[in-house]
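All protein chains but one are shown at their positions in the complex.
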């Protein structure tokens, strides 16, 4: 379509070297939330004899797996191997979560809120990192969603369970997707990265919490069943 | 063995910067075939409550997972994040395949043919991409086979099923392996890439379809059982 300008978000020419970043202490807090969550999830599997190493590995996968998927998808050195703090934080938080399971279990509401903030932040970080490395907008959103929810996917694969987020349940990846689409649109319209990132976190968190509170979910897979009737008409 | 020239296919010195490529529209058609197939596979799992997101993810894994494995194995930026079209095509085709399941189910023969062509093409693309990046011939064949069948492996892992192609059944990876070995041999003998690639697609497709038609399969694992007798002799 020569002569007709396409919008930047369509051509994927959203150029942005700006990254949405959060301070290391905040990132490590998010990592710790992931580690604690991983341990709490594993604690339900009492019939299996998961040992301390297994808990540590689940913590690493939940907390750092999304970032690992992100960096594999954009062919960059994974952030988790660039810094001495990520791995001990994730494993330490997981062991802490295991020991204090009864306390954290009572704080479940708080953990759901912290987790919702975390997937919002990881989605924003992932999408803007992908854009900064020249990834077009559609896969940049995919990379952001993978950053946000990849940890839960790797957790389920490691525990030999069906991947929870592929099944009917509260919205998780959808919340991250809406937030990351928003950030791409805002950046394409020239909104400063900090504001776009915060908007992404807020929207993701609201959708996630609304979904938990009011039971929003995606419909189950379903084929159109009326063909016979329709063809008769 | 100094002084004795080894053939190029042995030393891995098959130098080829030529790629077997197909036009984007054809590649997107292959991606769509993968997405539809993924949805048709998931449709059988009616006892699970797979939702629309799960169908979309299965479509992405089946259609784009082979290329992702290929690019991870050769440490290149995955093709799926370089272009805005791959991901929407894969997810869209999967949702389409889900809705029109009854129609596609009746077209099963056509889909098996299209899939056979697809694994032939993905094998040729993967092997020649690996050769072009300097990978020796044996791992280049491996990369080609991973491109061709990686999607079905990732599908089974994501659905928490045993990996189908590791079990006795119609030939799938074997068809891709014969085709990709053929392409390496032909390129080593100086055959132009286009002809070698087409030969790979044709041979892969014929083996795959022959296997489906006549029930060819690899034997089940089996240890030599006659040791006691043999040792007595």
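Should a chain be cited, it is by its letter among A and B, assigned in written order, with residues numbered from 1 in that chain.
Note that a contact is a pair of C-beta atoms (placed from the backbone, for glycine too) under 8 Å apart; a residue touches a chain by one contact, two chains touch by 3 or more.
For clarity, every value in this text was computed on a predicted model and none was experimentally measured.
K.L.:
If I consider the whole complex, including the chain that's not displayed, which of A:43, A:164 or A:198 touches that chain?
P.N.:
A:43
K.L.:
Please pick, from B:49, B:82 or B:217, the residue that touches the omitted chain in the full complex.
P.N.:
Within the whole complex, the residue contacting the unshown chain is B:217.
K.L.:
Any idea which of B:32, B:60, B:74 or B:201 touches the chain not displayed?
P.N.:
If we include the chain that is not displayed, B:74 is the one touching it.
K.L.:
Kindly note down the residues of chain A that lie in touch with the hidden chain.
P.N.:
On the chain A side, contact with the omitted chain comes from 39, 42-43, 48-55, 57-58, 68, 71-72, 75-78, 80-88, 98-103, 157-160.
K.L.:
In terms of residues, what is the contact footprint of the unshown chain on chain B?
P.N.:
10-12, 72-75, 130, 135-140, 142-143, 153, 156-157, 160-163, 165-169, 173-174, 217-225, 227
Assume only the chains that are shown with their structure count from here on.
K.L.:
Using Cα averages as centroids, what's the distance between chain A and chain B in whole Å?
P.N.:
29
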